[in-house]
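Of the protein chains in this complex, one is absent; all others appear in place.
A, B and C are the chain letters, set down in written order, and residue numbers restart from 1 in every chain.
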Amino acid sequence: MIKAGIMGATGYTGAELVRLLELHPEIETIFLDSRSYEGVRFDAIYPNLRSKVEDICRSINVDDVPEDTDIIFSALPHRVSQSKVLPLIKRGFRVIDFSADFRLREATIYEHWYETKHLDDRTLKKAVYGLPEWYADSIANAALVANPGCFPTSILLPLLPLLKEKRLHNKEIIIDSKTGVSGAGRSSSEVNIFSQVNENIKAYNIGKHRHTPEIEQELSLAAGSSVNILFTPHLIPIDRGILSTIVISAEGITRKDVETCYEAYYEKAPFIRILKEGYLPETKAVKGSNFCDIGFVIDSRSGKLVVVSAIDNLLKGSSSQAVQNMNVMFGLDERTGLDTAPIWP
Amino acid sequence: MIKAGIMGATGYTGAELVRLLELHPEIETIFLDSRSYEGVRFDAIYPNLRSKVEDICRSINVDDVPEDTDIIFSALPHRVSQSKVLPLIKRGFRVIDFSADFRLREATIYEHWYETKHLDDRTLKKAVYGLPEWYADSIANAALVANPGCFPTSILLPLLPLLKEKRLHNKEIIIDSKTGVSGAGRSSSEVNIFSQVNENIKAYNIGKHRHTPEIEQELSLAAGSSVNILFTPHLIPIDRGILSTIVISAEGITRKDVETCYEAYYEKAPFIRILKEGYLPETKAVKGSNFCDIGFVIDSRSGKLVVVSAIDNLLKGSSSQAVQNMNVMFGLDERTGLDTAPIWP
Amino acid sequence: MIKAGIMGATGYTGAELVRLLELHPEIETIFLDSRSYEGVRFDAIYPNLRSKVEDICRSINVDDVPEDTDIIFSALPHRVSQSKVLPLIKRGFRVIDFSADFRLREATIYEHWYETKHLDDRTLKKAVYGLPEWYADSIANAALVANPGCFPTSILLPLLPLLKEKRLHNKEIIIDSKTGVSGAGRSSSEVNIFSQVNENIKAYNIGKHRHTPEIEQELSLAAGSSVNILFTPHLIPIDRGILSTIVISAEGITRKDVETCYEAYYEKAPFIRILKEGYLPETKAVKGSNFCDIGFVIDSRSGKLVVVSAIDNLLKGSSSQAVQNMNVMFGLDERTGLDTAPIWP
Partner (left out) sequence: MIKAGIMGATGYTGAELVRLLELHPEIETIFLDSRSYEGVRFDAIYPNLRSKVEDICRSINVDDVPEDTDIIFSALPHRVSQSKVLPLIKRGFRVIDFSADFRLREATIYEHWYETKHLDDRTLKKAVYGLPEWYADSIANAALVANPGCFPTSILLPLLPLLKEKRLHNKEIIIDSKTGVSGAGRSSSEVNIFSQVNENIKAYNIGKHRHTPEIEQELSLAAGSSVNILFTPHLIPIDRGILSTIVISAEGITRKDVETCYEAYYEKAPFIRILKEGYLPETKAVKGSNFCDIGFVIDSRSGKLVVVSAIDNLLKGSSSQAVQNMNVMFGLDERTGLDTAPIWP
């Protein structure tokens, strides 16, 4: 059995990870770290896990992490996370980090967008961006995997194949994303009070959301040249799910081209579902799963290609993607522990 | 008192109109037409109106409409509506039509998008598009007012001033709209079943929504040249509200330019609220009212202007806009009966 | 114009009061007190009130309240409220208090349930319980009106007539209430985080909710003897609304009896709507209004009378009931400023 520990286990992504590891046939979870819930039974915080996870949360120092831990997940917030992850890496552990601390390949860009210092540029350079459909080989051998952000996952998976194939005029990429409220986490703030967000929709952080540089970094790498996006996130009253509506020029592209391109890159990707003509993704169809659904329309009137993707922000957008990365790191079938089917409705 | 009659009173927009007219100080409603609910008390269908509207629905023939009716609202579906409205106009009544039957100035465009014959091109040409912030003078004297669609209202109000001022490169207008479920009406279908749309979001009719030609028609008129849009509607799990996120080139435009432009056109428009820098519209803030909130951001990284608008799809997007039109038609202050403040939350 | 001031204006009930007073034809609001939002424009907190309420929040000391203030509303939390209300009363102002501080006629019961000292038993004894359908005469002359709790309002309005008429065996009253999340206020806590309460229902505080003694006090007064209830509140994922389902013995009672009883007490009550046989209340039909809808069923199999009531917890359950009380205190028609009709849907 692979021995796993979780730092910051009591946020929503941490708790989903706990649940997934509990169901995973090859994993034994050996500690659940939480500063705020030290000494509390995990299922007292997450009643869904009653009779499943009876562990007590402990506040774990980096030095106390047992030698024989095979993999450590850090679901701590950015800035805090690097302060824990760096010494763990130094001690020789393999780590999957959920925060933004190791996603941006340039420390200066990180420091600009996150307004905090990066503590170790050298380790940063060795971190692998954990999008397993694209970086499986590097992930397999990585000591440190930077698990992607939720919006970036929903945007990169549909865009990377197209940019890679140079099929697109990549000067103008307009992205309109909508996320469920769980993306704001479990700490209470005005942003996630029921009565403020229910029966409501709004845009926020237009052009300045912190996921912007992460998206642009990966798109630019795929395109082989600098790519700029306009990214507008919206908050909608659902628990989970991100729907991204992406508009790009369709000049010189046919439906068949796009289909062929997706087939080439994703034919063997078990969690990418390319929808047939006439169908469009909806978040409900991927809720509770590691799937990313992708559909598209070419609108001849405007000359645009509209690509729509749907993921579960806490799963493919975070925790199940981390498990998929772990599967790759340990040579398991990437579906292990993730091969479920979403409920409906 | 102005005597008003309503054809098709029992759909959601019809019922909101009934409510608004009941609260209106200058109106007496003299008939509520409904084929499906003939003989039923209105408040048995709409329990919100108990003790307010005790009328019985009647199925009214065009010939039976009383001579002294001052204004007739038709909240019938397109195609059916023109078959009732045309003889009413012929009999000399003034009519406000909620359907799409008289919104498109060219019968051929109507026939193409709505796949049905237009019955009277001459009357069509005399109809006035009922956006009172723009066409008040014509509305004042109109026999037939075509009440705008809900999406068009949310898109035209923020865009018309900009296009009118030639401030925009109007070749590329990308519109991403999100609507509440009441837009799908009160007739049951798979589209509006709770369990299918709750905890879900999806795009639909990309590039082929029937409101597209209506939006393009009015934008082209304002711009003085043909304008093409890409319009992507989404369905979100709220009762009411449309949020439109509109992306256009910001080349050569400053925040001040946009503010000045909006001020010039809307300074005296009581229902248009232009938001200050740092604020963005949300549908909850306009729910239950005739307001249209407009906010915007200029994103220097992408060189785009992002304008966001919020309306209540059943009110400014339909019934209260009709009342505003009626106020204009009868020389009343346009706020009469509409001067409320939305609840929160 | 009646001059009104509001202490604690920025909570949900405070803000709804601000909105109602803005729409009220006889009221001028002269100050909006808020400690946490001092110096902030009210419509920056409540965007629904843009263009309606442009006042700046101020932190008001009791001594600074202007002499010519006719009525002061305190929407402060219990314990804090009495510390402000008592000196205001001493200065001779008339006050409507939204908190529980003056609802319980016995200080000892207050102190037991609210675990805090009552500061002035004498003033407590002079306070009037602000249920205008029952205490209009005392309210008219009161210096201090204790505005009822939201659950008590939904329970007392249907039960008081029955208990008053001795029609009921009052030994067993089982009350199952369901409230929307706005009842938990606007301060963030785990209780009102969207993702914790959305797509969820739970019971809480069974048998120990603080509204219990308030309900029992008023029921006992009506019955002329001590009445005990079992009160089980539930939290449901809606913004607003309380539905109370009340079960009592139907021994010796017919439908006609209950109807006659309600008619006798509520025939002239403009905000109580008694539903006909075959209809049951729903919260949506009263949302945004001061209505209380009451319906009932006599179940012969179990020998029980089931009474169901629906109110808007922030309005008839708080702010609009306060305005109704104010109307009574100042000799206005009790409908003034409240004569609206709820929207649907």
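FYI, contacts are C-beta pairs under 8 Å (C-beta built on N, C-alpha and C of every residue); 3 or more make two chains touch, one makes a residue touch a chain.
Predicted model only: the values in this text are computed from it and were never measured.
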Residue, one of C:Q196, C:Q217 or C:T340, that touches the chain absent here: C:Q196
Option from B:S138, B:N192 or B:N205 whose C-beta touches the chain left out: B:N192
Residues belonging to chain C that touch the chain removed from view: 172, 174, 176, 178, 195-196, 198-204, 206-207, 212, 228-230, 232, 234, 236-241, 243, 245, 247, 280-284, 287, 297, 299-302, 304, 306, 308, 310, 345
Touching residues on chain B - with respect to the absent chain: 12, 180-182, 186, 188-190, 192-199, 237-239
Those residues of chain A which, in the complete complex, touch the missing chain: 12, 15-16, 19, 22-23, 44, 46-53, 182, 199, 239-240, 270, 273, 275, 279, 282, 284-289, 291, 293, 314, 340-345
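Convention: only the chains that are shown with their structure count from here on.
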Gap in Å, rounded to a whole number, between the CA centres of chain C and chain A: 45
Distance from the mean Cα position of chain C to that of chain B, given in whole angstrom: 36
Sites on chain C at which at least two other chains make contact: 12, 182, 199, 239
